[in-house]
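Here it is: the structure, laid out below.
Chains shown are a subset, placed as in the full complex.
Should a chain be cited, it is by its letter among A, B and C, assigned in written order, with residues numbered from 1 in that chain.
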Amino acid sequence: ACGGARSSDGGQPSGGSAAQQPSGGAQAPADAGAEAPSAGESAQPASSLERIKAEGVLRVGIDASYPPMEFVDEDGKTPIGFDIDLANAVAEKLGVKADFTIIDWAGIQAGLLGGHYDVIMSSMTITEERQKEMDFVQYLTMGIAYASRPGVEVRSDADLDGKIVVVQEETTAQYYVEDLMADKGIQPKELRSFPYATDAFRELANGRADVVAIDAPVAGYYAQLDPDQYRVTGFAEMDPDPIGIALRKGETELREALQKAVEELEAEGVLRELQVKWFGDAAGQ
Amino acid sequence: MARFIEHTLNILPVLFEGLGVTLKLTALSALFGTLLGLLAALARISRNPLFTVPATLYVNLFRGTPLLLQLLFIYNALPQLGLLIQPFPAAVLGYSLNSGAYIAEIIRAAIQSIDRGQMEAARSLGMSYGLAMRRIILPQTYRRLLPPMVNELSALTKDTSLASTISILELMKYSSQFVSRTNLAWQTYVWTAAFYLVVTMTLSALASRLEKKLEARG
Amino acid sequence: MGEPIIVIEGLKKSFGRLEVLRGIDLTIHQGEVVVVIGPSGSGKSTLLRCINFLEKPTAGRVLFHGEEVGQRLVNGRLVPLPEKVLDQQRARMGMVFQRFNLFPHMTALENVIEAPIRVRKLPRHEAEELGLRLLRRVGLADKAGQYPNFLSGGQQQRVAIARALAMEPDVMLFDEPTSALDPELVGEVLQVMQDLANDGMTMVVVTHEMGFAREVGDRVIFMDGGLILEEGPPEQIFGEPRHPRTREFLSKVLH
């Protein structure tokens, strides 16, 4: 129940992004593309899909601190993970290569909107707020899990009360806990946020904090990695959120191409394979 | 324009909250850093290698490596070596050690810039080294210390922008949070810059006023 | 001639490989005014600074009231005295520097009373009384509250003399006390020094002021290349110098 492939009837809110009217991205080419989505407009600059194809590179922004979704190999530098494999597969569908830009999560959206890369494939949850700025192509769903330090049992939202809670900054897990605090009166002893998910788990390991709230696959990864230090003791009381590829608004052609690629990968069972590869048996039922 | 004003009204309270933390962290670190720096400076100019060697190592180590690395070492590596420090104290420790190394060099330079004749005159009157340092040399360094110390204080203020890596919520972190939630990058950054500028410019202004006052004596 | 106050025996001083003093023997007696002259670099300042151990002699010894200053020869090696002992010896030798070296963050009076209060442990009011008396003696009673930077060079040097006198020293060492002064201000400082000599103070004075040397000096020492080449009463040194270097030097200085 904590992570699953996008299903056609899955938890996508409002069928959202695909139907959304293009409302202007940050870049002039994007704007132009938005107003004239048909590729036939010779007077307009090439759409971003055309540019990607011309360059032969799909530039992908990732926060490489989020195992097993995206992290670095043991050499300390090569990006690996579910999203990396998926991005490579998607790029292949577009007939190009994926090129990864590693950037802090808190700045990942600004980097996309600024035009430093074409898409974000970094387990980004599709939220209403984010949809105001970006379009999405969904490919997974994820819930939020609570990973506790040995001796602490956080089973439910209410159990966060009085605990030192750690999150990665500017993630939906942080927003979720903040909402609990604001709306449900749950009062953690402290809500501590770090740039990287790996920092959050280190807090558990050295006992400086009680619980990490984070996307379930990541919690599961750590629990598997070192069961003595990390245990998944509970889940946020919510429906799994949709996860998607983020792109600038109005790049309709690109969005459609990505959508098509994801659908094909799902149909071919690739998505499923990747889940098994990266989440193991526990994943994606 | 109306939107800009609206954003501003949203941004300012957040930034003010961050500024408070920034100032608190700066002030505490400056305090401990100055004490540490004074000790290290006196140790370095002494002629006893029992003092000079560790002081020199300390100063070179902390001036020779990035602050970010120092913060991460204190926060992430010390627990592995058995020393667990909470975020805010860890930040204060890191910034104090770092600024202490710089302040040590500032104080040392100031002491060494005092004419050798001052120490000689004091010693020739029968004053001991410690007495001469305390009554004659150090008081004369104050005016010379002022500009570099204010620089260091400014540097410290700006450097606290790294504290978010160890989960301290200060001005810069609030600022980047706001950017990530609203996507108002340049507006937020301009306001954030203004906040830092107000602090650093106020420091310089206070310093130059104080300097004039000290100068009045001749 | 009084008792010997300072006895210098076989004094040598090198800076690295530069031999600056190459064997000085000199005795200074109670109440005597010894003037040291010689070309630049001949070692005059170094001699003075060795007397109160601002420079550490490389060989030989300096006796002050019969006691070795700063270090003692033990089994053929020079061993430093405890700092406390040295401080006490220095307290009894006043020194006046070419560049005054007043403490700029203290008023004239504070300059004068600092050491009496901290070193001699005089109560503040006694020290102030003493300080004002000395400032009056150097003609600066009205400048007690002034900071050094607001005083002329001549006034500063007179405060420096008062400061040294405040330790009630047995001997005063002067290192070119007037050569940083505007020519018009030289006179006032020399006058104070002359008064001091008349009052019987033992003095060693390095100076280029030949008038002063002639009038006030009891004995003139001519140094060159780290050695005393000639010494004698001023009439003899200035009237009939024996050493050719002395003659050459005097002919240049008395142009």
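What we mean here is this: contacts are C-beta pairs under 8 Å (C-beta built on N, C-alpha and C of every residue); 3 or more make two chains touch, one makes a residue touch a chain.
These figures come from a predicted structure and were not determined experimentally.
Peer 1: Per chain kind, how many copies sit in the full complex?
Peer 2: A x1, B x2, C x2
Please note the rule applied: only the chains that are shown with their structure count from here on.
Peer 1: Spelling it out: a chain qualifies if it touches subunit B and also touches subunit C; which chains qualify?
Peer 2: The common neighbours do not exist; no chain touches both.
Peer 1: By Cα centroids, which chain is closest to the centre of the whole protein?
Peer 2: So the chain nearest the centre of the shown protein is B.
Peer 1: Compare the CA centroid of subunit B with every other chain's and tell me the farthest one.
Peer 2: C
Peer 1: Per the contact rule at the top, check every chain pair and give me the one with the most C-beta pairs in contact.
Peer 2: Going pair by pair, the biggest contact count turns up for B-C.
Peer 1: What whole-number Å value describes the gap between the mean CA coordinates of subunit B and subunit C?
Peer 2: Computed value for the inter-centroid distance: 45 Å.
Peer 1: Round to the nearest whole Å and give the separation of the Cα centres of subunit A and subunit C.
Peer 2: Distance between chain centres: 82 Å.
Peer 1: Where in subunit B do residues touch two or more other chains at once?
Peer 2: Not one residue of subunit B touches more than one other chain, so the list is empty.
Peer 1: Okay, in this complex, where on subunit B does subunit C touch?
Peer 2: So the residues of subunit B touching subunit C come out as 115, 117-118, 120-129, 131, 135-136, 139-140, 217-218.
Peer 1: Mind pulling up the subunit A residues that touch subunit B in the complex?
Peer 2: 106-107, 109-110, 113-114, 129, 133, 166, 169-170, 192-195, 199, 202, 206-208
Peer 1: Within their complex, state which residues of subunit C touch subunit B.
Peer 2: Spelled out, the residues of subunit C in touch with subunit B are 52, 54, 83-84, 87-88, 90-95, 97, 99, 101-105, 114-115, 118-119, 147-150, 160, 163-164, 167.
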